[in-house]
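Here the complex is missing a single protein chain, while all its other protein chains stay put.
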Amino acid sequence: MSQHGKKNVNEFDVIIIGGGITGAGTARDCALRGLDVLLIERNDIATGATGRNHGLLHSGARYAVTDQESAQECIRENMILRKVARHCVEETDGLFITLPEDDLAYQEKFAQACRSAGIGAEIIDPKEAIRMEPSVNPSIIGAVKVPDGSVDPFRLTSANITDAKLHGAKIMVYSELTGFIKDGNTVKGVRVHSHITGEDLEFYAPVTVNAGGIWGHRIAEMAGVTINMFPAKGALLIFGHRVNNVVLNRCRKPANADILVPGDTVCVIGTTSSHIPFDEVDNMKVTPDEVDLLLTEGAKLAPSLATTRILRAYAGVRPLVSADDDPSGRNISRGIVLLDHETRDGIKGFISITGGKLMTYRLMAEWTADAVCRKLGVDRKCQTMDIPLPGSKNEDIEVISKKIWGSAGTIRKATAGRHGDLTSRIPAGNRYDTSLVCECEEVSVGEVRYAMEELDVHNLVDLRRRTRVGMGTCQGELCACRAAGLISQAGNCAREGKKDLKHFLNERWKGIYPVGWGDALRESEYSQWIYTGVCGLEN
Amino acid sequence: MTEMKMQENNISENNFEQCIKCTVCTVYCPVVPVNPEYPGPKQAGPDGERLRLKKGIFFDQTLKYCLNCKRCEVACPSGVRIGDIIQAAKIRYGKSRPKLRDFMLASTDMMGGIATKVAPVVNATLKIKPVKQIMDGVLKIDHRRSFPEYSSQTFESWFRKNALRDQEKFDRHVAYFHGCYANYNYPQLGKDFVKVMNALGYGVRLLDGEKCCGVALVSNGMINQATRNARRNIKLMEGALSSCEAVLGTSSSCSFTIRDEYPHLLGVDNSSVRDRMELAVKFIYRLLESGKAKLEFRDDFKARIAYHVPCHMEKLGWGIFSARLVKMIPGVEFTMLDSNCCGIAGTYGFKKENYEVSQAIGKPLFDQIRAVDPDYVACDCETCKWQIEMSTGYKVMNPISILAAAIKGRD
Partner (left out) sequence: MKFDSIIIGGGLSGLVCGLRLQKAGRKCAIISSGQSAMHFSSGYFDFLDRTPDGKTTKDLKEALGNLPEEHPYSKIGKERLTGYMGSVKEFFSGCGIKLGGDPFSNGYRITPTGNFKPTWLSLEDFSLLENESVPWKKVLIANIEGFLDFNTSFIAESLESRGTACRTSVIDIEEMQRLRRNPSEMRSANIARVLDRQECADKAVSQIKQQLQDEEAVLLPAVFGLRTPEVKDRLTKAIGREVFFVATMPPSVPGIRTQMRLKEEFEASGGVFLAGDTALSPELAGSRVMSIGTVNFGDIRLEADSYVLATGSFFSKGLSATPERIVENIFGLDIISDTQRERWYDTDFFNRQNYISYGIRTDSRMRCIKEGSTVENLYAAGSVLGGSNPLYEGSGAGTAIFTAMYVADSILSSVNTTL
């Protein structure tokens, strides 16, 4: 359906550039409002900052003292996501702890600020906090309980994409913007190069949305407008298993490595913060100093981190935007920045949505879709605060597994945890489909097939984002070859399959070597013997 | 860069993180080849543990098929305590309460205490076909299983009447953890132990009020009872060690449980006694090797003996001591059997649902015993003994009993 009487297959109501959580959320919101949507992404979904953060379902408490507005946004969105993104969210609660070296007086100020932002913050006895989260530093002198949680950004993005598609949106991954089609000062459409087919294509829409995250800087330039963005790198470490089941934060002004988030089978400490030049954005490396800093600070939150095996290190780039009246970048906003380039720059049919955070993606999408509708002259209300995402009907893992299988073993429960009520779509009818591909994260052949057939998976890295294949302890050592085999057989592309396998192992290695000691190095030595020694894949 | 002094070791509960997914354990698990319901040591152990740490709902009931033989741990090149991880998960997450059957099988000392009093009746009854059918149907104890006989006099009561007086004539003493089997089923083992220790110049003392080591309680999920027994036994051993050189056992499973399962699974600190609690064969080996004592063997002792290393003995790494003692007996023709599980795994093989699996696991061992055709099989574990005797018809003797039979002196 089109709002404007669609004529051609390459005409849409709105084109969204960027398959991060903001683009995905905007595509879903627009599609739910009945718009004809095209989303283009030069890579896979959730490859930028979306998939490179803590996965923290902020309560907003972190911002309460410094930025009441952000805090309020966070807690509102937090409550909405618990409802509509149930299978992506884990309601763990969080603690803001005060260590002997911190100022205990800050705690009261903090709790006050939380309450005034509408965040249920409760000062609790440190002993109670230790009972609640046994891994916490036992020397804490203060603790505040807040409604933090964790959210899986890959799952969240994928669910938004799935729903957008269910509502008619066209999603094109591996399709890179090469230029804008402009008529004077009006953006009429986009030129796109498909990395899959090699084709160059053109698409048209009255409104184009730049949801490119940090890459939005360059996208804006291509459209002839300037956004002052500052890439801020944040490095994080993933530990081999869950040390904590409650989010741990330091109760002080936000600083380095002061959040430890339990997410799925692992936990994540972060972040550092450093400005980097734009040319490093596509190839970030975590330095030994960053690793050491994260560990040293992290062990203050949970001392056992000092002896817990680290799986990998990674870094994301926050798309920070400086206020328009401050090109120096000193006055940087972490809030949502929605720019209508018609009013701001005189470029019609072009909107940029940036800033913000994973937590507020839905609100960003709502504002953007509102702006799109205004431009299209359409009056449709946002529904994303009420309609659950696909997979997020109000049921828990055990209920879902029971419904589908009666009695379910670990593997099926793991699948249900990842796909929520969509699990019923995953083939499990025969004994091949229930065979395990990834033994660490318990991903079956059926789940891999489902991801390949329904979730726009083009390679092993995509598959990892949809299913957690290769995200476990072995980092692909056993499963990568199996999954590559399945993808190759499905697509009849063994040559590409082997290249993809090499690429995947390198992508994993990039995160492993910065923490390459102890058992991580043992595991790497084993993997390298298998894939080069036994398999000779290096040739 | 300054030194962090961190990450020198990766330590986690049961060290499951040291698993580098090499799959070696799956090759040596005796259950995997015969029972497809069992997820295998890697899945059940370190892989499953990560998910269970996320949420208890990821616990899988099929972990009950683990024999707790620890062969995975012996094979693991990473030192992961795979068996412990699985047992600990069963303890922590397994919700089902033990059935009457499990309770009966696990309560070896209580059942033994009752049965010895009416031993002839019990022994006869347990052999009657209708009784076996009832046990099979109602209790799910497999009817094909032959039951160990109960003795009409416990070892403890024999010891008090016949041996106690003489023991204090010795200058040096050891305490004897006889276990349920020697006490209720086969007091001869206890008598043999006393004979051998006396021949070595040691008097034997009993632990007053010894409780079952708890191995069967642990595997049947009766953790509270097992923990109570463990605490009590450690306390008794601490007391005994003030005047005895060591606490010795003759059952590899009892000794293994006391030394390793107490701290690892029950969280009972045994550090005050662990170094001095061991199997008699190890103690005797040390004694003979150091030249501090000697055994005089009969000239007319002749036997062809095949030695089977029980799984827990394999894990303890002490099979060599039993083997060396038996081999040192003049007149013994010794064969070391391949390292295979016999399949009984304590009470596991008694359960109806495990019978087939249990016999399939033991098959390679039974076949080899038949091929070797020894006069008898030597083995340090009583449940292996039952299984091998029932499945092959060959007589099985504890190495201590073999020593007792081979040395000079009266019984």
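Here the chain labels run A and B in written order, and each chain numbers its own residues starting at 1.
To be clear about the criterion, a contact is a pair of C-beta atoms (placed from the backbone, for glycine too) under 8 Å apart; a residue touches a chain by one contact, two chains touch by 3 or more.
Quick caveat, the model's predicted, so the values are computed rather than measured.
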Considering the entire complex, write down the shown chains that touch the omitted one.
A, B
Which candidate, B:Gly79, B:Gly201 or B:Gly409, sits in contact with the chain we can't see?
B:Gly79
Could you tell which one of B:Lys42, B:Lys90, B:His178 or B:Lys211 touches the chain left off the display?
B:Lys42
Which of these touches the unseen chain: B:His264, B:Arg286, B:Arg304 or B:Lys352?
B:Arg286
In the whole complex, not just what's shown, which of B:Ile91, B:Leu164 or B:Met336 touches the removed chain?
B:Met336
Sole touch to the unshown chain from A:Pro100, A:Pro138, A:Gly346 or A:Gly533: residue A:Gly533
Could you please point out the chain A residues that touch the chain left off the display?
285, 288, 292, 409, 411, 431-432, 434-437, 439, 444-445, 478, 481-482, 484-486, 488-489, 492, 494-495, 497-498, 501-502, 505-506, 508-510, 513, 516-518, 521-522, 525-526, 528-539
For chain B, residues in touch with the removed chain
3-4, 6-8, 20, 22-24, 26-28, 32-33, 36-40, 42-43, 73-79, 275, 278, 282, 285-286, 289, 314-318, 320, 336, 339
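Rule of thumb we're sticking to: only the chains that are shown with their structure count from here on.
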What is the distance, in whole Å, between the centres of chain A and chain B, each centre taken as the mean of its C-alpha atoms?
52
So in the complex, the part of chain B that touches chain A is made up of which residues?
1, 4, 6-12, 16-23, 39, 42-43, 46-51, 53-55, 57-60, 62, 78
Report the residues of chain A in contact with chain B in the complex, numbered from low to high.
240-242, 262, 264-265, 288-289, 292, 295-296, 299, 306-310, 397-398, 409-410, 413-414, 436, 439-440, 442, 472-474, 477-478, 517-519, 522-523, 526
